[in-house]
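On to chain A.
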Amino acid sequence: MKKSVLFFVFVVFAMVLASCNGAAPAGGEPEVCASDEFGCAKIPAGQTVKIGMGAPLTGDYASFGVDISQGAAVAVKDAGTVEGFAFELVAQDTQGAPEGGAAVANKLATDPTVVAIAGHIFSGSTEAAIPVYDKAGIPMMSPSATNPPLTTLGSKVFNRVAFTDAVQGKFAADYLYSKLGFRKIAVLHDGGAYGQGLADVVRDEFTKLGGEVVGYEAVTPGETDYTATLSALAASSPEAVYFGGYVAEGVVLTNNMKQSGLENAVFFGCDGTFGTEFVEKTGANGEGAYAASLIPPESAEKAKFDADYLAAYGVGAGTLSPYTWSGYDSAAVLMAKVKEVAVLGSDGTLYVPRGALVAAVRGTQGFSSITGDITCDAVGECNTAGPTFYIVKGGDWAQAEQ
Partner candidate 1 sequence: MMLEVENLNVHYGAIHALKGISFHLEEGEIVALIGANGAGKSTTLNTISRLNKPTTGDIRYKGESIVETPPQDIVTRGIVQVPEGRRIFPKMSVVENLEMGAYIYSDRQRIEADIEMVFGKFPRLQERRKQLGGTLSGGEQQMLAIARGLMARPQLLLLDEPSMGLAPIIVEQIFDIIREINQQGTSILLVEQNAQMALSIADRGYVFETGKIVLEGDAGDLLEDPMVKEAYLGGG
Partner candidate 2 sequence: MKTVLEARQVSKIFGGLVAVNKVDLVVPEGAIASIIGPNGAGKTTLFNCISGFYTPELGDVLFNGRKIQGMLTDKVAAMGIARTYQNIRLFKNMSAVENVMVGFEPHLKHGWMKAMLKTPDYQKEQKHIINEASRLLHYVGLAGLGDNLALNLPYGAQRRLEIARALANQPKLLLLDEPTAGMNPQETDAMKDFIRHIRDDLEITIILIEHDMRVVMNISDQISVLDYGQKIAEGNPKEIQANPRVIEAYLGPGAAALSEKYRREKTHDA
Partner candidate 3 sequence: MNKQSIQKSAASGLVFGIIVIFFALIGFTVVFSGLIQKALGQSLGVGQIPSISSFLIFLGLLGIWNGWRASRQDKHETLSVKKVLGRSAIAGLVAGVLVMVYALIVGALNNSGINLRTYLSQLSSESVRFFLFNQTIVVGGLIHVFYSTLMAVIGGFLAVASERSRERVKSTRESIQKWSQDRWLGKLQGNPYVSYVLMGVVLLLLVLLPRTWGAYWNYVMGTVGIYVLLGLGLNIIVGLSGQLVLGYVAFFAIGAYTFALTTSPEPHNLVWNFWIALGVAVLAAALSGILIGLPIMRLRGDYLAIVTLGFGEIIRILLRSDILKDFTMGPRGVRNIAGPTLFGRSFTTDVDFMYLIILAVLLSIFLARRWQESSIGRAWLAISQDETVAQATGVDTQKYKLLALSLGAAFAGLGGALFASRNQFTGPEDHALMVSINVLVLVIVGGMGSIPGVVLGAFALKGLPEILRELESYRLLVFGALLVVMMIIRPEGLWPARRPKLEVPVEQDHEPVPLPATAGGEK
C-alpha cells in the first residue's frame, strides 16, 4: 500500500514536471505573423536564434554527426547576427536512427526559438523527422540525406544540399561505361539505405547502358575485413568495383582488394567515400580510386573554412566525414534566409515568420557558398548539378577527366 502510494505520487510528479513547458504570450507582434500560415517564432531579447540539427553524436556513426555539426557551428560563427540577435546551433543526438530522429524533431519543434533545421543527417532519421517539421512549419536543409524519395513525399519544408542518389548513380554509371570504358563491373554497397540506393541505381543504369554487372553484394558496415566478400567477387573478374557507402568501409574495401585477387580492378566510390580520410588510410592502395563529390576543387571560401575548422577542432575538414562542407552550407543558407525574413518587433522580440521562411528557403536561387551555387527546385533539391568525379593521384584527390 505504501509503495503504491509512492508509485502514484511518482507518476503524477513525473507528468506534472514534464508538462511544465508553457510559453508566455507576448504583445507587439508585427502583422506578418498574423497572416503567416504557421505564425511566428518569437525570440525574446537576450536569447539566441536557434538553428537545430538532428545528428548522430553517439554510437556507430558519431563521426558523421560530430563532423557535420562542427561544420555547421563554423557557419554559425561566420553568420554574425540578425537584428542584434546571435545565432546558436542546437545539435541533438539521434544516434542515426529513425527513432532518435523523431524524438529530436519533436524536441526541437517544441522549442519556440528554433527557426530552422540544418539536417537531419541520414535519410532514415530525416524521414522520421519530416512529418514533425511539416506540422510545425520549420524549414529543413539536409547536408547529407540523399535518399531520392525524400523529396517526393510532398513536404514543403524539406530541402537538401546533397544531391540524390538517383542523380549521382546515373552519372556514375555513365562515367564508368562511357568515360572509363568498363563493360564488366561489380557493385557493392554497405547495406544501408544510402549505399543500397546508389548501388541499385548504378546497377540498373549500367545494365541499361549495355554493361554487365557481374557481382552484386553487400558488406556489413563496421567490420574491418571484407576479404571474403571480395574474394568471391574476384572469381568473376570485374574491371571495376563500384561501392555505395561511406568512407570507413570504402577504405577497408580498397585495402582488401589488393589481397583478394582484385588488385587490377578499379575502386569506384561515391560522395560517401570522398575525403582526405580515404587518401590517408588507403595510401598506395588508394592510387587510382575514384569518388564523386559536390565540392568544387578549391576556392577561397573553402580554404578559409578549412583553416577555421582546423583551428577550432584540431582535425582537418573532411577527415571525420565527407560532409563537413555540406554541413557548413546548409546552416549558412538557412541563416541567410532567416536574416531575410526576420522582423524586429516593437517589444524588442525578434519575430521570424515561419511560413515565409519555409517559402524563402525553398526559393533559394544562386546562393553562393563552399559547395558552389545553391539553387533549390520546386521539390527542394538544391543541388541538381551532377557530381564532380575525382581520382586519387599521387596521394591526393585530383579532379578526374569530366
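Keep this in mind: a contact is a pair of C-beta atoms (placed from the backbone, for glycine too) under 8 Å apart; a residue touches a chain by one contact, two chains touch by 3 or more; residues count from 1.
For anyone wondering why these and not others, all candidates are chains of the complex that A comes from, given by their letters.
The structure displayed is predicted, hence computed values, not measured ones.
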Mark the candidate that touches any copy of chain A in this complex, from 1, 2 or 3.
-> 3
Contact footprint of candidate 3 on chain A as seen in their complex = 1-5, 7-8, 10-12, 14-16, 18-19, 21, 46, 48, 57-58, 62, 66, 73, 76-77, 86, 88-89, 92-93, 96-99, 102-103, 106-107, 109-110, 123-124, 127-128, 131-132, 135-136, 147, 149, 153, 191-193, 195-197, 216, 218, 312-315
